[in-house]
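With one protein chain withheld, the remaining protein chains of the complex are depicted in position.
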Amino acid sequence: MEKIMVNKLKNPKLSNPVLIVGLPGIGNVGKIAVEYMIDKLKMIKMIDIVSQYLPPQVFINEDGLINLAKNSIYYKKRIKDNDLIIVTGDFQGTTQEGQYELSYLILELAKELKASAVYTLGGYSIGKIVENPRVLGAVSDRKMLESIKGAGVVFPKGEPGGGIVGSAGLILGLATEVFDISSACLMGETSGYFADPRGAIALIQALSRLLSIDVDLSDLQERSKQIEEITGKMQQEGMQPKPPGKDDLGYFG
Amino acid sequence: MEKIMVNKLKNPKLSNPVLIVGLPGIGNVGKIAVEYMIDKLKMIKMIDIVSQYLPPQVFINEDGLINLAKNSIYYKKRIKDNDLIIVTGDFQGTTQEGQYELSYLILELAKELKASAVYTLGGYSIGKIVENPRVLGAVSDRKMLESIKGAGVVFPKGEPGGGIVGSAGLILGLATEVFDISSACLMGETSGYFADPRGAIALIQALSRLLSIDVDLSDLQERSKQIEEITGKMQQEGMQPKPPGKDDLGYFG
Amino acid sequence: MEKIMVNKLKNPKLSNPVLIVGLPGIGNVGKIAVEYMIDKLKMIKMIDIVSQYLPPQVFINEDGLINLAKNSIYYKKRIKDNDLIIVTGDFQGTTQEGQYELSYLILELAKELKASAVYTLGGYSIGKIVENPRVLGAVSDRKMLESIKGAGVVFPKGEPGGGIVGSAGLILGLATEVFDISSACLMGETSGYFADPRGAIALIQALSRLLSIDVDLSDLQERSKQIEEITGKMQQEGMQPKPPGKDDLGYFG
Partner (left out) sequence: MEKIMVNKLKNPKLSNPVLIVGLPGIGNVGKIAVEYMIDKLKMIKMIDIVSQYLPPQVFINEDGLINLAKNSIYYKKRIKDNDLIIVTGDFQGTTQEGQYELSYLILELAKELKASAVYTLGGYSIGKIVENPRVLGAVSDRKMLESIKGAGVVFPKGEPGGGIVGSAGLILGLATEVFDISSACLMGETSGYFADPRGAIALIQALSRLLSIDVDLSDLQERSKQIEEITGKMQQEGMQPKPPGKDDLGYFG
């Protein structure tokens, strides 16, 4: 089989699109943010990606029907503003080769669709729950730097110290050095202890300012409040909140 | 060498076959079930698969003759009902790439043989010994859902929670999303503590209802009884039953 | 680069050769045996194999000159008896793919040279020091079974229980099922605690009977005696003998 199988479901004509990538990661804030946007903006799925670089795993919906682990790409046409493309998925590539191959493929697509910019979303783990998470940035070029600074993204000296590891960093790196597409990584602060809507909200707010996106955040704020109540109780009862486990699978076929 | 070497031993003309996959996994229930069926139905081996995706290992029979680790495919022609094809083997693919490549190959074969359906068998670990194991299901489509519900397979909401990992899930996923073959995964409940004939019996009973297979289960029931006596004694003596070890190899050449 | 680079140093005309493989493994008995035979029989190197499947490592001789980690093949022409080919090396392939690719390559060579039989050598770990190590066998076919039984190789029922893992098993398995070359694995009993000349002596004695090889074993017997004196002292002093470490490298460049 081919290592990556691309299934094009739609072939929309897109005008000057920007591409946003939100895959699973720290606090899952990037994935939560884009899934919320896909839902609220009623975005349309255009591409499914099945790949050996993703785990051999299916998910079961409540009717007993399955979905194979995959990455998917959605679009939304807009009248005045840039069209939107969002990449999300169940997993990042599980190997170094998979990280590179899947990131490269996404950027080939961005090039083909003449994307004017690429934004990758991630979480920045600060090890404690934060009231008002900031969004940290890293960029391909000075013009992008000014652009996202204008949207409230911050660039604290020396943070993140170790650079950015994984697809959010790699897509930015390949966009900058191989594809020559203006790009940025936006990192929402998160405790990293659980799937964290608050960091996701901060990311959507930054993107909204950048790209004139209008998303009603109330459902996500509600979800955030519920989680905070639960974690608040857990802490009162002396329990340690933990990151969500991919590992407690009841089944290995 | 080729990463997968397919050795066709027979080239039978099969009519409307269904393909059943039972590879090693939790409680080994899938593999026990299909090996019992191969034996009792006097199925004929048609294909041997040797592959880099399987461990570099030979098994020694009691005469000192060896068998290289492999996957094998058996068939049985039937008069009124669908012909049967069974896939089994010593191991699942040991890497993610191996899982995908071997699963894909099996489905290419299923397509070539015009298989009308694919059933993958697995165990569902419930962490305790159960008197009457259920068979849980996951399916490609609603028609298959109704079909296997009719055979007593159950679909408890939210189980298995983490989806299905490994070849039983992946073959179902690729059959559904890439090959468009109607398919299901049947998971026999098992403690997961040892090679468990009881979960295998439940799987064979479900398949028998689905596919009008007539298999005398008495030998497997006998084996089940023997194991229960042993584990019963172990528990009385305060010993913990353990999953069967692939690891206590006396030799690494 | 090519994953395996074969450097042919000589191109001898060999008559009805048998191929013997002794690579590092348990107690290193296979490698010790063949290196001793290469030395005592004054065998000539015909092939060097450099490969990505071997560690990125050089060894330094006492003059400061280096040797890249490799596998090598030696030959000896004989007048009345089968010519001999011996395969040895610094390492086995370090990955499953490497195990298969290197084993396959060796068998392609055996086929090309019209080898009449292949013998792989290994150690069989019994966890304690043994006075008179036996040689256990596993074979491709009944004719080979009788042949090596006649040379004193034993086939205790159910040993080795887990089969044979690694190149000694895999080469036997591929020779049997893919290349159709008569073959056997000979396993010298060893404590497995250290590089063990005694198991190697047992292997050479079995090969000598099988292939009319005449090797003076006195140097190896001397080495064995020295080791036993050391380990004897260690045990008197309450020290636990340990397997030789590949891991205490002083340098990683």
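We just call them A, B and C in the order they show up, numbering each chain from 1.
Methods note: a contact is a pair of C-beta atoms (placed from the backbone, for glycine too) under 8 Å apart; a residue touches a chain by one contact, two chains touch by 3 or more.
Predicted model, so just to flag it, every value in this text is computed and none were measured.
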item: Contact set of the excluded chain (shown chains only); value: A, C
item: Option touching the unshown chain, where A:84, A:164 or A:181 are the choices; value: A:164
item: Listed residues A:51, A:103 or A:191, member touching the removed chain; value: A:103
item: Hidden partner chain, residues of subunit A it touches; value: 23, 25-26, 30, 96-97, 99-101, 103-104, 120, 122-126, 137-142, 145, 155, 157-170, 172-174, 176-178, 185, 187
item: Absent-chain interface as seen on subunit C, which is shown; value: 1, 3, 5, 48, 50, 52-53, 55-60, 62-70, 94-95, 246, 248-253
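Methods note: only the chains that are shown with their structure count from here on.
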item: Shared interface numbering between subunit C and subunit B [over half = same, under half = different]; value: different
item: Relative to subunit C, chain with the most remote C-alpha centre; value: A
item: Superposing rotation of subunit A relative to subunit B, computed on C-alpha atoms, to nearest 5°; value: 90
item: Mean-CA-position distance for subunit C and subunit A (Å); value: 52
item: Cα-centroid distance, subunit B relative to subunit C, in whole angstrom; value: 37
item: Multi-partner residues of subunit A (at least 2 other chains); value: none
